[in-house]
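Heads up, one of the protein chains got dropped from this complex, but the rest are sitting where they should.
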């Protein structure tokens, strides 16, 4: 390296933040989604494995979970995709005021969802210690609840961050769009679990 | 300052002055706090390596204790309960605390250097993963010292590890240790996947990536898709043992086989997670010491990917004796046989590389030859136990102990020792002694065969696994005695290897940037590399840049801020300039909070809830962005 | 070479099929291994005529003969594996065929660290229960149903056939057709706790006459003791701890938590293979079982010397 090395190109003009798969944190979010998706897939696999052992599902005297709380929860979480997509587009347009408003909305929705989830746990009609059916139902609900809680906490932190001077930073908009992406993943994984918890026991012979 | 006046490397700023300024912005502050706060992948890689080898030594001592107990029939040097603890600790430590982390260690250290980038992605997550791994190892070994060590085997079959027969906290400690090591391994897998996909040097398209990087990419993806299985299984075991769920309770429609399915769905990819990085080592060492790239690069890459995929399809061959339908078994026999094909191809390509090149018999290359000679035996005994009728006789006997030591020590530890000897000059700046290296090599190779080949025979003479003694008169005396003698010589060989490592720290020959005249990018920087790895961004024109003409560079990265270049996934064209996180104490504190939460959750399930508060605070502080001067970067590009 | 506990015995139909398949596998894999070693040796020590290295300038060259050799090698490996897979599948089917016509129904229940063996026939009065021993008539295919009472065990008689696990909550089975007589030893093959090591089973394959003689003797209840010392032992066994766990058919001791002792003295070993059966070992075992098999469910009773002599005397009458 005695004299100056030959330079092929100068990278000063290369941008410092971008959206979608060009950003590094996008790959991190995708990898964590893959991990959690595998976890959910295997938990659902365990659900079917244990279901095969029962003559009837849910096994005798136990009733399937009540529909009210679960269905309310599902409708709200699917509807939450509207503000979620708006937040994502606002972030990609660097529209700070819109992002600030929408993150507050998402935080509130998250809180309401967690309360509804409390009622859901109450409406399962089975305790986790009763039998394998109860255990696997509580496992699926517990895993998804940690999923919602972590993303809700992330949304709260992001909302607080966007209200500080830090909010103008380009990278924060990338974080917001990726947080919306992760929320989309949260309710997508909920749909199969909703069917397994609430409807399969009613349809299964 | 506007964008133009920001200091950047290039024709105007290069050489020693640039090095000094980069050194200032990239090095961490000294002292314990600085030590705990580092995010430098080289420092974390070294720590992983040292910690993994400490656990190897500990587990090795346990192996010697087992061999002393099994040297003669009907011995009672070690009691039954203690022996069960020892073989459980030996297996668990080797699999969870040595094999996977040591491959992570070398990968964390080398991948950024091989790809020509300045740091791993998510550097703080990398630091966090080391502390979580260390906490998991300490939990297991402090419990073992306190007579609470697990005694249910390294795969802890239920109901023996269940709430009724797994008495006390032993199996909980094991299950929680699995949670720790799996969080650490998953974090490293995310870090390495993102680094390999997004941070390759400009021009290093996927077909010019080093074979070691391919091996680590496939390994990381296998970790991402297999470790959640053991996380779920050990989580369900913990909840069975602590809050009374019925997952594995046969009388409440749970099933003992649910544990085996979930565990081995992780278990078999796990052994390939240990083996594939070793395939990467062998490819790199063979290329350098035969003075030519490995033969048929695309075939080798496809073989690694094929192993990664097939590994997920054959876990039931661990369960041939559990009475599942025979037709299903024949599918898994075929799948287990099929996984031998890509391995066979790789062996052929390595030997063809030797045929076409001019092999130099230095110590790393000797380990590669020993790998081929030893691993192929293990692979072929693997083909034997893939067949149901044979496995029904050989399963859970010492034949299997011989098989997996051949494929794990022969298949992973030999290449690992070769890799350490090969990259030692890059890490420390000095070469390991060739004479002491050859001595410890031949001692290890010979004593390995003496130790583990007789186990094939003791297995076929009906000696089951995990017995703390065996009766006289079954013909087991000689093979077990030979194994015990061999084990001590293996230990001696390891001691010699470690001695060589420490002696060469000061007395080894000065190595310089490229002592082996190798072709990889890691040999383009100094030994040991500076904290920022490369002063300028190297640009790559072929798979072996240093062998194909002078290296070209790209300038323009910032000097007073830590910055690295992101490139596009397939063709590695420059894409983004990414700031690299500053050293921070918060990953360590988060790991501490996680440890407190995990360990106390063994004693009370409420700890999971209360433990989340400190963990949440620590994570928020970790991710809270550094206050950038707002005008430093133009907001809208 | 021991013939009591070894896969080389091949005294069962399945064991013999295993040996022939194992020989085929060993031959094929050894050939493949020698090919690899030969190619490796040649590659390392051949006289260099042409060399494609960095030093010779054309390190990226990949001459065509090597490519065709690669394709040839893949073809060879594939055919080898296909041959082995098909052979393994055919052997598996052959083994299953012996299971199709069982003539002897046996049920084995695994406990923590001993085997409960029941000969269950159509006629309940002819069903026999014993422990830690298995008698099989030569040439008669036996169908053994395997259950576990606590954790996972594994039933494995290397000389006769492969192993099958005993899993709580599931019922697995294995078919064995012994072809040659002999005394064999089986050992639990799945780690099942502290004394997994001492969970052995004495297997005796004999001709039909001997088997029927043993079977009829087994059906008889235990004879009442005559000698005074044995009578005192009988009194102790019936009124103290022994009756709480063990069953001796024909006496009040009827609990099935411990192994059946009705014909203890006629067995080859004590406590699931822990000690060979003789007077000294009987004394050693009854006096202090925790010394011989630490962690076993049989407690150390702390017998007085006279009680010990009496109990052992009585046990020896249980032929």
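Residue numbering begins at 1 within each chain, and the chains themselves are lettered A, B and C in the order written.
As a working rule, a contact is a pair of C-beta atoms (placed from the backbone, for glycine too) under 8 Å apart; a residue touches a chain by one contact, two chains touch by 3 or more.
Criterion: contacts and distances are computed from a predicted model.
Protein name for the hidden chain, per its UniProt entry and selected from "ABC transporter ATP-binding protein", "Cytochrome c", "Hydrogenase expression/formation protein HypE" or "Autoinducer 2 import system permease protein LsrC": "Cytochrome c".
In the complete complex, the hidden chain is touched by one of B:6, B:148 or B:206, namely B:148.
Per the touch definition above, the residue from B:13, B:68, B:81 or B:206 contacting the chain not shown is B:81. Only one residue in the set B:73, B:244 or B:446 touches the chain that does not appear here, and it is B:244. If you put the missing chain back, the residues of chain C touching it would be 150, 168, 194, 235, 239-241, 244-245, 255, 257, 290-291, 294-297, 299-302. Annotation for chain B: contacts to the undisplayed chain at residues 32, 35-36, 81, 138, 142, 145-148, 159, 162-170, 240-244, 246, 249-252, 602-604.
As a convention for this text, only the chains that are shown with their structure count from here on.
Chain contacts here run in a simple line, from one end chain through to the other with no loop closing.
A count of contacting C-beta pairs for A-B and for B-C identifies B-C as the more extensively joined pair.
Centroids built from CA atoms put chain B at 30 Å from chain A.
One simple way to say how far apart two chains are is to compare their mean CA positions; for chain B and chain C this gives 37 Å.
Multi-chain contact residues of chain B (touching two or more other chains): 254-255. By the touch criterion stated above, chain B contacts chain A in their complex at residues 3, 8, 10-11, 14-15, 121-122, 125, 186, 189-190, 193-194, 197-198, 202, 224-229, 231-232, 236, 239-240, 243-247, 249, 252-255, 258, 261-262, 265, 535-537, 539, 550-557, 565-566, 568-569, 574-579, 616, 620, 623-625, 627-628, 630, 633, 635-637. Contact residues of chain C toward chain B in the complex are 1-2, 4-8, 14-15, 17-18, 21-22, 25-26, 29, 32-33, 36-37, 39-40, 42-44, 46, 48, 51-55, 59-63, 66-67, 69-70, 73-74, 77-78, 81, 84-85, 87-89, 91-92, 95-96, 112, 146, 150-152, 154, 156, 158, 161-165, 167-173, 185, 187-197, 273, 294-295. Residue ranges on chain A touching chain B, taken from their complex, read 1, 4-18, 21-24, 27-28, 31-32, 34-36, 38-39, 42-43, 46, 49-50, 53-54, 59, 94, 128-136, 138-139, 153, 157, 161, 165-166, 168-172.
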